[in-house]
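To start, the structure itself, in structure tokens.
Of the protein chains in this complex, all but one are displayed in their positions.
Entry: chain A
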Amino acid sequence: MSHAWIQNLLFLGLLLALAVPLGPFIAKVMEGERTFLHPVLGPVERGIYRLMGISGEEDMGWKTYAWAIAFINLLGIAAVFALQNAQAALPLNPEAMGKLPTDLALNTAVSFVTNTNWQNYGGESTMSYLTQMLGLTVQNFLSAATAMAVLVALIRGLVRRTSNGIGNAWADLVRSTLYVLLPLSLVMALLLVSQGVIQNLAAYVHTASGQVIAMGPVASQVAIKMLGTNGGGFFNANSAHPFENPNALSNLIQMLAIFVIPAALCLTFGRMVKDRRQGWAVLAAMSVIFVLALSVTTWAESKGNAGLKQLPVDQVVSVHQGGGNMEGKEVRFGSGATSLFATITTSASCGAINGWHDSFNPLGGLVPLWLMELGEVVFGGVGSGLYGMLLFALVGVFIGGLMVGRTPEYLGKKIEAFEMKMASIAILLPSAAILIGTAAAVLSTAATASISNPGPHGFTQVLYAFSSCAQNNGSAFGGLNGNIPFYNYGLALAMLVGRFGVIFPVLAVAGSLGRKKVTPEGLGTLPTHTPLFVAVLVGVVLLVGALTYLPALALGPIAEQLSLR
């Protein structure tokens, strides 16, 4: 057994150790209880409410809540778009980066607001430091806060009885940013700098031999890019760049940062519904799928590239070399830490990379692709992973209810036609965006001209792009040239559909559940904290994912795998 497998186990152990205290902390914050941070940040929170002219206690119905979320996200798109247009004339631009083309600027604005962070640009050759900070870093925070708010609203819908309100969107946004995302980011940014991640506002360094080395406020952006499951790199090479991710320890910190809030939120959920077993059941279902996926990627990438087998190349894993499939990977990580990172980043809606997925072996690349297509509910994005998984839980109890012939219930709330309609819309819209978008692209000569690899792999590049965008992941099969109007506009649309086509139905479900009474548990109730329900949940997620995507996957990675013999 190579040490990569021990690294995998160590990661899972540390994740659990971090999530267990963080989960209840987040619950406290979102319920407005005092925490150890309140003496310092409490006055800031109250100050912001005063400026806003609210108390933070006003209860909103789901439509008002949805409008608040939509409004602040629209402002975000406008601000990021404007900054990219004006950056040439603004300060903190030592490399004199110019105005971006409209299609690219719009794609980037939508991408960061929707927590996708798909990047059709290379950071160090395109963006000023001000745009990176005031545009992109801000949206890394706000998009994560948005999804946390929506999740908490959904949980309130499950908890409350005959209530019209699902909480105050502004308080949810401010609290998650102020008490959860900001403090964690500050600590993590400094940890990263200690390992070698740069943090400065200096001009690029020119060495004696003429090498130009890009600089910038990297650590502050990388910390939240991970914690907020955003994934947009400061540099083009993202977390493969030595200044973003200098060693295997910084790599471990970053991987933990991707999963820690999504994992903790399961426990937040358990605490808020006053039944911790419910949170653990969801966490268990996520972990089962994750471990299966991780095993396939680790195995596939340690194998080396079958296409190079006839050449005198040593790809065997040994103590003298990491070995495996090393095209597009860094030596300090090797195939093990790169496989782990890739599985994490696509289970979550992160999309940061520490090696290029485009150069992965066919099966090693299939797993990240399919994980995104499952809806990113395996841990998933901050907030969005759990609200997505809770929709699958509703589908699960519905199917379970059909099988035993009882009215389905989840946590005492009757699941009826309206909830099932909303859950179906939220699951089907991103899938439709992926499949229709891919179909449209392969019919367009402009779009197919962007493909960089021949054969089935070229098709996978396009499928990956639409899967990544519609599921708000942001990782890429990077050889595809996405910076053409077709993809800039098309993928922006997919990102919006994949984000708000889920958020609005989730809030509608929250509103509808909140108005219902709680039915006492009876003999016919399907318990939702048992291993049986975990199995049902895993089954539903995998089944929906397989039925929707197997034909497309067969044309891409599966065909490529068969051709590499």
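Throughout what follows, contacts are C-beta pairs under 8 Å (C-beta built on N, C-alpha and C of every residue); 3 or more make two chains touch, one makes a residue touch a chain; residues count from 1.
What we mean here is this: contacts and distances are computed from a predicted model.
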Q | Choices "Potassium-transporting ATPase KdpC subunit", "Phosphonate C-P lyase system protein PhnK", "Sarcosine oxidase subunit gamma" or "Chaperone protein HscA homolog" - which one is the UniProt name of the chain not shown | A | "Potassium-transporting ATPase KdpC subunit"
**Q.** Option from A:28, A:160, A:457 or A:515 whose C-beta touches the chain left out
**A.** A:457
Q: Can you work out which residue in A:37, A:82 or A:252 touches the chain that's missing from view?
A: A:252
**Q.** Option touching the unshown chain, where A:330, A:376 or A:419 are the choices
**A.** A:330
Q. Which of these, A:134, A:296, A:420 or A:518, touches the one chain of the complex that we don't see?
A. A:134
